[in-house]
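Left out: one protein chain. Kept in place: all the others.
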Amino acid sequence: MDSTRSTPAAGWPLLALHPGLMLAALAIYPMLANDFFILQIGGQTLMLGLIALSLMLLAGYGGMVTLSQMTVAGISAYMVALLGDSHGGASLGWPWWLAIPAAIMVAVIAAAFIGALSAKTEGIYTIMITLAVGVAVFYLVLQNRVIFNGFQGLSHVRPPVVLGVDWRTPVAFYYLALACAVAGYYFVWRLRRTAFGLALQGIRDNPRRMSALGYDVIRHRIAAHAMAGAIAGVGGVLLAWYNTFVSPATVGVDAMINVLLVAVIGGIRHPLGAFLGAAVFVLLQSFAIDLIGSQRFRLLIGLIFLSTVLFSQDGLLGLWAQCRRWWVSVAGRRPFLISSSELPDR
Amino acid sequence: MRASKPAAAREPATQAALAIDRLDVRYGRARAVQQASLLLERGTLAIVGRNGMGKTSLCNAVTGMVPSSGSIRLFGEEIRGLPPHRIARRGVAYVPQGRRVWRSLTVDEHLRLAHRFRRGEWTPDGIYELFPRLKQRRHNGGTQLSGGEQQMLAIGRALLLDPSLLLMDEPTEGLAPIIVEQLAATLRSLAARTEMAILLVEQNLRFAVDVADSVAVMVNGCVVRTMPAAALAADRALQQQLMGVHAQGVGS
Amino acid sequence: MDGTSKMLRRSLLGTAILLGCTAAASAQQELKVGLVASLEGAFAVLGQDAVRGAELALKERGGVAGGKKIVFVRGSSDASPASAVNATRKLVEQDKVALMIGPLSGSEGVAVKDYAKTQPAVTFIDGSSGGQETTLVNPSPNFFRFNLDGAQVMAPLGPYAFEQGSKRVMVIAEDYAFPYSQVQGFMSGFCKAGGKVPRKAWIPIGTKDFSSVIASIPNDVDSLLVVLAGADAVNFIKQYDQAGGSKKVIGGSVMVDQTVLSYRGRFRSNLVGTLSSGWTADALETPAWEKFVADYRASSKEAFTAPSYFAFAYYNAVKATLNALDQVGGDLSDGQAKFRKVLAATQLQSPVGLITLDHNRQAVGPAFITKIVQRPDGKLVSSVVKAVPKIDQHLNMSKAEFDKMGIGSRDVPACP
Partner (left out) sequence: MKWPRHRDRAILAATPLVVVAAWACHHDTRLFVAATLNGVTLAALYFLVASGFALIFGLMRNVNLAHGSLYLLGAYVGYTVGDQTGSWYLGVVAGALGAAVLGVVLQVSVFRFMPGQELRQALVTVAISVVLADLMMWVWGADIYQLDPPEWMYGSSVLPIVQHYPTYRLILLVLAVAVGGGLWLLLNRTRIGMMIRAGVDDRMMLAATGVNMQFVFAVTFAIGAGLAGFAGVIGGSALSISPGEDTRYLLASLIVVVVGGLGSVAGTAVGALLIGLSEQYGLAYAPTYGVLFTFLIMVATLFYRPQGIFGGR
């Protein structure tokens, strides 16, 4: 929070990016970066961001902080491996145009089921029940060998070659992930002002009042889970392709908590936060070993998470908004290049 | 209506039991109490008003349960901003709306717990003398009591703090008429017997007029006027104008 | 200047700086070698010992091979395949290492081997992962392994244990690929010799409380084959001891490792006499091994009494790599073709004996039947009962015979 006391920098508001410019920057990024940065940093950020985005939808709009979004993504990853081609388990070898939608459908159904289980609960209870469901799924895929191939998981999960493009090459995968991420972002961003989105936010703020107004709170929550499940499901398919395998570690407790870290570090009030958090997480994960010499990645990410929760009202985006307010009040001028739509909704 | 503040409140007398000056209580953006001022020198003051006028918020502010701005003085000393337990230890006791007795504590435990921080003339035995009914039920849990018994317990719990100011929020709510009569008698005798000042928040006008020396009227988070209890009792038109009540009007 | 173009310039500048930082600034005489081990999570203590082994091999040559200064660039995994591939990918694609050494555990090895197929320009040398299928099923032409897999090392033990009087054995092992291989290695010879395995208890990974498994041990078995590692091994032995268990314990290779033996506690005495089979033995009395142990112990203050298997395996991997680099004079041109040819033909004089590679670039080498003994200074070490100089990946069976048995799993092989 010391940043709020630093001397005002003239270029400060430039940190706010115009959506169009940001999209352009993301689109030309592969021309400037090497394969590692394209795939492992870029691709992984977009993919992880998409899964965190599904949590942002639930937590930011619906007030439901779940830990099971990685589980939903993992179910989709397992399904795309099982229905399509993979080694190790009982894969069915369906064509991709059937396997992919089916995998996402299964993820949506699973998400709706988790939603139904947890819809009656609130706050911390939601965290607990989703944690339990997630760990149960983890043990299921760990212990089952015939279908899920146990600890080893399913390998050789590769995206199809469509339109003559191998979608697993870094640049192709990056653009695929980018397309999915932009679509997901746009969907979530637009959802906020739809009737459903408004009702969901109303339920977040006061479920009783919404219920009294005739809204079916439970159904809205389940529907939100299903929508988030679709987003997480797409993220899960990308995850399986990115790793080229899926194993129980994909849906383990650490992975489940990572999604929460990503979403909260970025900020759960705005879809941008999920991707911002994912970028921070992926960069740290990749470079912590170079930065601090030792292997203290978890400590670093934990401390960042801790300070985010302690000092910012809403992750990095919240911090950004706080700083911006500060800048506006100190410099006495409105920052330019900012459309109100991209600021955290508060 | 906001203009008619009691002149005395503007320059609080240092020895007044309770002097509230320009008190604000906010919940988020909503203002529950707005610039309320109130003076209670001694004796019993009743605050009357309809639901949602900020009476309970005022009590919560005095006891320190909600943050507020403005000034609250207890015998000349500022208590606003102190944590609730410090305010309690200075002699402000609270009998809240709905009694709020602890369901997992017995009657006896309630009294022993309260009789710790300010030891004065009241003891648990004294409370049992005042409310013999409680003595019979001393080993019963808080929720096994009837409404009237719970009210006795809540009052007993408050008295054990040896208060110099007793706050009561809707003590008659949900009680049978006969119990209300007894309660009024008890309060009158308490007021006569001790030095204690009483601030009574009440919707039941008849009870308020019956017990209190003077009455303050609260509308929309603001104290609009204070008058002797007898004056309100005599003026039915005013009762209806201020309160919009018919069924509970004095003398109805 | 308007804000937009100023900002664009800034972001381009920023990108340029970012890329500048990431570009490899390698000195002429340096050769970067990636080294991935599990330095996080439950396997961290093993990963640290693995790194000790790798560094020892490099130090023996003064850090130079093939006329180049060898620099290790480290990567860390948490023993999950995804993290191993991420760490490896960073070293290959970002840090631009020419050679990769690692990873540590079985499922990581399979994942890294699959990744190796996408990076034909880089040569991968396995660290210590012992998964059977890594080199047996769909091997990658640029993936080399200088350690025996989990089944190979256990193969000599089965017939020996049978000879020593273990006729009926209950298997207690963790429920994943590596223990499957270990059990397969043991059972392939054991069943052939006439032994019976009436019951196998596959323990879910992460189980700490084995008391009900212990309670379910049938009375009519005379020995237990226990394949658990680290904390689980310690827990099992202690609980078995406390429950008054008295059956003979036969250990998997990782069960009698120094990571377990160097642990202090009362149950230690129960380990004395435990039969096992492994890549090496602590008390192997050959000059080469004794020198290796002495060097290992001198290399670091935190070193164990004797090098763990992981230190040993990484040491071998690095040593073979550096040998080959020397032989080609540091020539990694032509897609490392010459280097790989030399590496595939390696005759590695390891501290335990000669290790060569088969056509799948999988090690063929010695294994040792061992027994735990207590040294005069109180330390527990594994002593050699019998050395078997050469075991191949088909467990010295014919390919047809091995294929008939198939890869080890919960139910393969079986002889109830």
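We call the chains A, B and C, going by the order they appear; numbering starts again at 1 in every chain.
Criterion: contacts are C-beta pairs under 8 Å (C-beta built on N, C-alpha and C of every residue); 3 or more make two chains touch, one makes a residue touch a chain.
Here the structure is a predicted model, which is why all the values come from computation and not from measurement.
The chain not displayed here makes contact, within the full complex, with A, B, C.
Of the listed positions C:Gly67, C:Pro120, C:Pro141 or C:Pro204, the one in contact with the omitted chain in the full complex is C:Pro204. Screening A:Ala179, A:Leu291 or A:Leu306 for touch with the missing chain picks out A:Leu306.
Of the candidate positions C:Gln119, C:Gln239 or C:Ser383, contact with the unshown chain belongs to C:Gln239. Interface with the hidden chain, as seen from chain B, comprises residues 63-65, 83-85, 87-89, 93-94, 96, 100, 102-105, 109, 112-114, 116-118, 142, 157, 161. In the full complex, chain C touches the hidden chain at residues 41-45, 48, 175, 201-204, 206-213, 215-216, 230-231, 234-235, 238-239, 242-245, 259, 263, 265-266. Think of the hidden chain as still there; on chain A it touches residues 65, 117-118, 120-121, 123-125, 127-129, 131-133, 135-136, 139-140, 143-144, 253, 257, 260-261, 264, 296, 298-299, 301-303, 305-306, 309-310.
As a convention for this text, only the chains that are shown with their structure count from here on.
If you draw each protein chain as a dot and join the dots that touch, the picture is not a line, a loop, a star, or fully joined; it has some other shape. Here the chain at the heart of the shown protein, by mean C-alpha position, is A. Using the mean of the Cα atoms as each chain's centre, the chain most removed from chain B is C.
For the criterion of most C-beta pairs in contact, the winning chain pair is A-C. Computed from the mean C-alpha positions, the centre of chain A lies at a distance of 52 Å from the centre of chain B. Look at where the CA atoms of chain B average out and do the same for chain C: the two points lie 76 Å apart. Within chain B, not a single residue touches two or more of the remaining chains.
Here chain C touches chain A in the complex through residues 3-4, 6-8, 10-11, 15-16, 19, 22, 39-40, 44, 74-76, 78, 80-83, 85-86, 89-90, 93-94, 107, 110-111, 114-115, 175-177, 204-205, 409-410, going by the rule given at the top.
The part of chain A that touches chain C in the complex is made up of residues 11, 14, 17-18, 21, 25, 29, 32-37, 39-40, 44, 139, 142-143, 145, 150-153, 155-156, 243-245, 247, 249-250, 252, 254, 285-286, 289, 295, 297-298, 336-337.
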